[in-house]
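Omission of a single protein chain aside, the complex is shown with its protein chains in their original locations.
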Amino acid sequence: MLEHAPVIDTRGLVKWYGTNPALRGIDLCVAAGEILVLFGPNGSGKTTLLKVLSGRIRPTGGTARVAGHDVGADGDRIRGLIGILGHGHQLYEALSARENLTFAATMLGVDRPRDRVSTALARAGLEAVAQSRVRTFSSGMKRRLALAKLMLREPKVILLDEPYAGLDLEATKVLEEYLLASKAAGAAAVLATHNLTKGFAVADRLAILGHGRLVFEGRREETSVEALRELFALHGEAQETA
Amino acid sequence: MSGRRVERALGLLAAVGLAIGLCIGFLYAPPDAEQGEVQRIMYLHVPLILVSYLAFFVVFVTSILYLARRRERHDAIAHSSAEIGVLFTALAIAAGSIWGRPTWGTWWTWDARLTSTAILLLIFVGYLMLRALVDDPSRGATVCAVLGIIGFLDIPIIHMSVVWWRTLHQPASILRPGPPTVAPQMQVALYANLAAFALLYAYLLFKRVRLEQARWELSRLRMEVAG
Amino acid sequence: MNPWSFLLGAYLLAAVGLLLYLVSVSRRTRAMAEQVAALKRRMKETAR
Partner (left out) sequence: MTLARRALAIARKDLLAEWRDRESFTAMVFFAFLILFLYSFAFGGDQALIRAASSGLLWLALIFTSVLGLARSVQWELENECLDGLLLYPVQREAIYLGKLLGNLAVLLLVELVIFPLFAVLYNVDLWLQLPKLLLIALPGTVGLAAVGTLLSCMTAGLRAREAMLPFLLFPLTIPLILAVVRGTEVVMRGEPFDLAVPWLKLMGAFDVVFVTASLLMFEYLVEE
């Protein structure tokens, strides 16, 4: 495979929910070792775009290729390459932290699952509560456990949907370390958020999504938080949440 | 428009066919030796049931095609055919029930054929209800395609179980609809009516699919307006 | 019991049922066609 071929490559991506348009033609490229941060107000199509990239939903039109595979056709293969952190934490509250991770490790088919699970728990700082049920966790701890689930392996593509929501400072640091490590290992990442400051800090490239279209795209050097904030205000209210 | 012309021709054919079927059923075929004149309900009841099986078979085939190819047309045919199938089974059960009153002395009896038709009606009423409950049209089409397929696959099993249920534990009823040996004139009447009802089904299906196409057209226009 | 009343009942019921269905499909189709036409008209107007 070509070294510089984009890992994520979409052309004219369109998605309709019944009679409502969510994406209206998205052209996007993300290279290996690149972090693209996607800004956009609620309902601008960020989550839909990530879901299409993960192969979870089928696009209405256009093409999306991830690591050379078409998302519509090769769903199984793509799911093996992607690590995703969604809106919901996707954890089973009746099970303990370790049980959740062990289940995830089995489903992901990672090597030496026991060691992996222990390492991930340690990185997320959850060793002490590994045997406690997720139900007893605070929302910050749940987010960290979801993060630990993501860290069970090294995906080629990382998709993060509002990762900063409900994340405490310590956990934000864990997330950023993980992102940088993955980037160094050559992973491509798409991070959707409406937190401009935090998003700007980790981005290589930035894009703004408004009403299902890309209204801005550029490298970090070419812009500033202030310029982004103005652009963002044009396309919907910016919501600065810590 | 050739579609319209085909539809009109089918409508005409079905009307003529039904008229001929009625004449043959009432004038040409002799009254039944045991049941007398009432037996003529058979020329309504049996074609309705058989054509509704055909309708559900069409649902089965088009549902498979929809899952394989995701064409709106296949879903439109499946949905329309299911609706007509439900209408026909309901009418068949009503006619059978009216036939049962003078023959068995009750409006309803757990006769094998009547029972399995009733079960079929319940399954496909569920299909239509499910269709009405799902808001996203493509999700509704997929879910209903799955239900249409398993509903049809269930038919032979239902039929077998109900027949065993009625025969393994109690003697078969002596008076069953449809005499054991059918007179040739009766067979002619039955087949003529069967053909007429099949034509009627084709006509209704054509008409109903056109409604579905108009619905798709409308949602496509709405998409254009919105985006 | 007169067999003809049962015969008439069965056939009449079927006829009424089929006719009602036919009418319902026609009406639904017409309503849909009107909506399509109205939408097309509105699109033309906005295009101008």
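Letters A, B and C mark the chains in the order given here, with residues in each chain numbered from 1 onward.
Following the convention adopted for this analysis, a contact is a pair of C-beta atoms (placed from the backbone, for glycine too) under 8 Å apart; a residue touches a chain by one contact, two chains touch by 3 or more.
Please read all numbers here as calculations on a predicted model, not as lab measurements.
Note that the absent chain touches A, B when the full complex is taken as a whole. The residue from A:27, A:93 or A:115 that touches the chain not shown here is A:93. When the omitted chain is restored, the residue from A:80, A:125, A:140 or A:186 that touches it is A:80.
Touch with the chain that is not drawn comes from one residue among B:38, B:123 or B:196, which is B:123.
By the touch criterion stated above, the residues of subunit B touching the omitted chain are 67, 119, 122-123, 126, 129-130, 133-134, 139, 142-143, 145-147, 149-151, 153-154, 157-158, 160-162, 164-165, 168-169. Residues 51, 54, 56-58, 76-77, 79-80, 82, 84, 86-95, 99, 103-104, 106-109, 133 of subunit A touch the missing chain (whole complex, contact as defined above).
The rule we apply is simple: only the chains that are shown with their structure count from here on.
Centre to centre, using the average C-alpha position, subunit A and subunit C are separated by 51 Å.
Centroids built from CA atoms put subunit C at 18 Å from subunit B.
Residues of subunit B in contact with two or more other chains: 222. Multi-chain contact residues of subunit C (touching two or more other chains) are absent. Those residues of subunit B lying in contact with subunit C across their complex are 22, 36-38, 40-41, 44-45, 48, 84, 87, 90-91, 94-95, 98-99, 101-102, 200, 204, 207-208, 210-211, 214-215, 217-218, 221-222, 224-225. Chain contact summary for the complex, subunit A toward subunit B: residues 16-21, 24, 212.
By the touch rule above, subunit C contacts subunit B in their complex via residues 1, 3-4, 6-7, 9-11, 13-14, 17-18, 21-22, 25-26, 28-29, 32-33, 35-36, 39-40, 42-43.
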